[in-house]
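As structure tokens, the structure follows; a few thoughts come after it.
All protein chains but one are shown in place.
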């Protein structure tokens, strides 16, 4: 188990670097991993840009978003965002909060983000939009307390992604490679949907296509191939 | 002949890397080459992202899409896509299947991709679109059996490119440098046509211009120059 | 105090490199820093592209835009632009003049640049546009004398940014990391607002959200994180 945890924390660091390299995360945004042996705990970096995160930056948190031992480091202000999604979703092992530039237009314009190509079937359908003004009025936009985080987790529901109005997105999946894949395809679908919409009415995947294709893509074989590719591009060599 | 095969397999590896570097292929997509001495066989990598493909990843296939000797490696799920195009087109020596982001809008919006500048004359005219729903209904979108691959090959006809609705594209040509050139110009034309369309009604090449210019570009001189350039950019030095 | 000045001039060089690396500055544009001990003086590079600026290129200026000692070097033609903003705004310690490609459309089209996501709350609201034709007629577009620079400073008012019609922008803030952050978010907001507008009517931050979020982002913690990230990306290692 110790060996497993060690390897998973290595993957958590690599996921931070991958999503920075792929243009999903920039100076802000973060990646969380549920503890493989204690489902009521998770790991997240201290307050640091994902591109710079190392193993020494990782802290352990409770599902209230509190660090078990802060070690004198400052956590992210939005740690609780991950905590409450993990609390609400026992099937989820990894979560991401990002402000990906390609995705943000769908958090600003009133147009649903919906799968327009097979790779984006993992979005599962039109992505819900959570609005902090509903129930919380004018805020500093952060998801930094339990009520807002619970409200966001409710908007995510059983899906893989949710948009935050004028702010960004959150993604959730059953493993680190899976959540990275979801983030990258959310980026790609947003870009593609925008380009296709500019040219005319886009044709979307059918519900049947979305379900059948997502099942295939969330399997070991495609995720292994994609993870090896993202790793290599982010400078971590082949597997 | 052995020498020729060795050099061609080296070019096949380089073509994988070039198309990854040029943004035509990403974690998915693949390049195939007909065996120079056995027209009923072809080469394709095992299931691996093109940017990471090496000579040791190459497997030999029959025109039914079956590996002659799998060597314990997993082939791509869509190997049969290449098999059936090569079966239908004796003039074709190399094929590519890709999901190039610049091209995908033309697989999503109902707008024909058509040559708008001289370099893209190699597309040959408006690019046909193949729709898996016609004849196959809701699927996981993969071209992983002979009937779908044959249907796609029929849509390609005698041309150099075909689009797959909500999925990607396939390209075919008489050599590796030629199919790489077709892929890159398909990317460039899609980008240019989208930009020009956003500004007003684009002027297309005439049929005569398309034919005369494609004949010139598919000659040894332009293809040699382009291949040397793509090779160098992908890190394989000059020739 | 000497130590402080030395460190600040190092940051001024790094800010030049960061803004070049982030695509805010190109061959033209510049960054100025008020002297920490003499508020009537400021530092600016000699006439050189920001990506190439070193500590030896820095010159000291008066608030009339004149070099205290030119050391035989050519100053920028627009040094006075920074001088007059610093003269008008005692709260400002650092200024930038740029022609960021993402921002320029808002200096060309008659559409106000306004915060569309939380990170861009630091723009403070719709960005004013200064037009050299108002009061100065046809010019060579440079802000190279005191009257034009004073007019521009008046248009900036108490804010963080102003646009120059058919030319570029100027930014001002209380520190080097803060003005770099403002520039990068001006870039991001322009890109995002353009993309969202192409898709439909964008939803903007409310006034309350803008104020609350900007107060949070202009604090030490977010600025430290962003500065460490920009530094690392520009090749200056972590902190």
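Letters A, B and C mark the chains as written, and numbering starts fresh at 1 in each.
The rule is simple: a residue touches a chain if its C-beta (ideal position, glycine included) is under 8 Å from a C-beta of that chain, and two chains touch if they have at least 3 such contacts.
None of these values were measured; they are calculated from a predicted model.
*Asks:* Identify the visible chains that the left-out chain touches across the whole complex.
*Replies:* B, C
*Asks:* Among C:38, C:74 or C:221, exactly one should touch the missing chain; which is it?
*Replies:* C:74
*Asks:* Touching the hidden chain in the complete assembly: which of B:41, B:74 or B:118 does that?
*Replies:* Once the missing chain is taken into account, the touching residue is B:118.
*Asks:* Check the options C:7, C:68 or C:108 and report the residue that touches the missing chain.
*Replies:* Answering carefully, the residue with contact to the hidden chain is C:108.
*Asks:* Taking the full complex into account, find the residue in B:93, B:132 or B:213 that is in contact with the omitted chain.
*Replies:* Residue touching the absent chain, from the options given: B:213.
*Asks:* Name every residue on subunit B in touch with the hidden partner chain.
*Replies:* Counting only subunit B, the missing chain is touched by 116-119, 121, 188, 191-193, 195-206, 208-209, 212-213, 215-216, 221-222, 225-226, 228-230, 232-233, 238.
*Asks:* For the chain that got dropped from the picture, name the residues of subunit C it touches.
*Replies:* 26-28, 47-49, 51-52, 74, 77, 99, 101, 104-111, 133, 137-142, 165-168, 194, 197-198
As a convention for this text, only the chains that are shown with their structure count from here on.
*Asks:* Starting from the mean Cα coordinates of subunit B and subunit C, work out the distance between those two points in Å.
*Replies:* Inter-chain centre distance comes to 46 Å.
*Asks:* Would you give the residues of subunit C that are in contact with at least 2 other chains, written as numbers and ranges?
*Replies:* There are none in subunit C.
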